[in-house]
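These notes concern the structure reproduced below.
With one protein chain held back, the other chains of the complex are shown just where they sit.
Let's look at chain A:
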Amino acid sequence: MTDTFPRARTAIAGLATFGIGETPGYSSMELTAQAALLAVADAGLTLADVDALFICQPDDFFAGLSFAEYLGLQPRYTDNNRTGGSAFMSHMAVAAMMLEAGYIDCALIAYGSNQRSNGGKLATKITNNQWDAPYAPIFPLTGYALAAARHMHEYGTTREDLAAVALAARAWAQTNPEAFAKGPLTLEECLSARMISTPISVRDCCLVTDGAAAIVMTRTSRARDLAKPAVPLLGAAAATWWNSIAQAKDVTVTAARESGARAMAMAGVSPSDIRTAQLYDAFTINTILFLEDLGFCPKGEGGRFVSSGAIAPGGSLPVNTNGGGLSCCHPGMYGLFAVIEAARQIRGEAANQLSGVDVALAHGNGGTLSSQATVVLGSLATL
């Protein structure tokens, strides 16, 4: 079946982040609400304009209800979808369809977590299934380690290649005032870092930060008259191939291959048209797998691609230009932050602003490389 999608008919009209890094004293609800208020104001709208809520909180399985109550929203539609860190790209796909259909007029998509200030551990109630649990893999880290180990075995990817991802992320973070992890990071430090679950060391893991993000989506016809440049959504696709990593047919290939191809087909672009990619880098291996699966380099070449400097400042494909989950922020689910960085690049407002960004891709990942969702954003020039 061929996808149908209302290419560029809907757009991001407002966006905001709040409390990235450490925000002691704030609850997850408060962080998220602040980001939401800022995003609505950024669009030049008011809360009364919001008639649909899409939210996925780390610790509140009824977030759609409690968050609506907190802000006094009475959404005509509430979506509490949980596909891990990819949930927000899926929210965008649904919001676009509903906006196009006239079912809703203005969607708020929000996320926030105080997981760093509130204990400093990944805030999730999700864990291994009953078949994997007796062997005690660290959830979700070991799932990624199993994929990385096989990628190394099959394609000769090295720990230096993994480190190149962390180093590129840090290089971008250095010049992003919002990024949490700055300061020098060397290849030697990456290679000598404490090993957690081979071949994933502490330097291969994303940050544990606080932070919130929100976007407002409406029809492009309306967004272009609002306060900020509209960022049209050209394509959005999700794909789920498994939950447990043990059920992957090939742990070196993720459903990003499908979600990316479908989103790009909807958008009418190919990888070479994409000026910058924001990839959900929960672990260094993610970036390598997604670069391959999204078609930015051939399968198996991701390690050599990143080691060539391609994704770092000055490279041919700027990736995670905010510093990513590895050095900017990772409050449990990173997806919406990737979307916002892509949108900021198109609006010309990114901390590390690139020249001529008309098409940007944001890719989300959930579970243990389980759920994949891709969005392609464009400028009004791409309409």
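Just so it is clear, a residue touches a chain if its C-beta (ideal position, glycine included) is under 8 Å from a C-beta of that chain, and two chains touch if they have at least 3 such contacts; residues count from 1.
In this section, contacts and distances are computed from a predicted model.
This complex has a chain not shown, and the name its UniProt record holds, of "Diguanylate cyclase", "Molibdopterin-dependent oxidoreductase YjgC", "ChsH2 C-terminal OB-fold domain-containing protein" or "Polar amino acid ABC transporter inner membrane subunit", is "ChsH2 C-terminal OB-fold domain-containing protein".
Only one of A:63, A:146, A:234 or A:359 touches the absent chain when the whole complex is considered: A:146. Interface note: of A:78, A:174 or A:247, the residue touching the hidden chain in the full complex is A:247. Remark: the omitted chain is touched by one listed residue; of A:65, A:97 or A:195 this is A:195. Note on the undisplayed chain: of the listed residues A:62, A:103 or A:131, the one touching it is A:131.
Touching residues on chain A toward the chain that is not drawn are 131-132, 134-138, 142, 145-147, 149-150, 153, 194-200, 244-247, 251.
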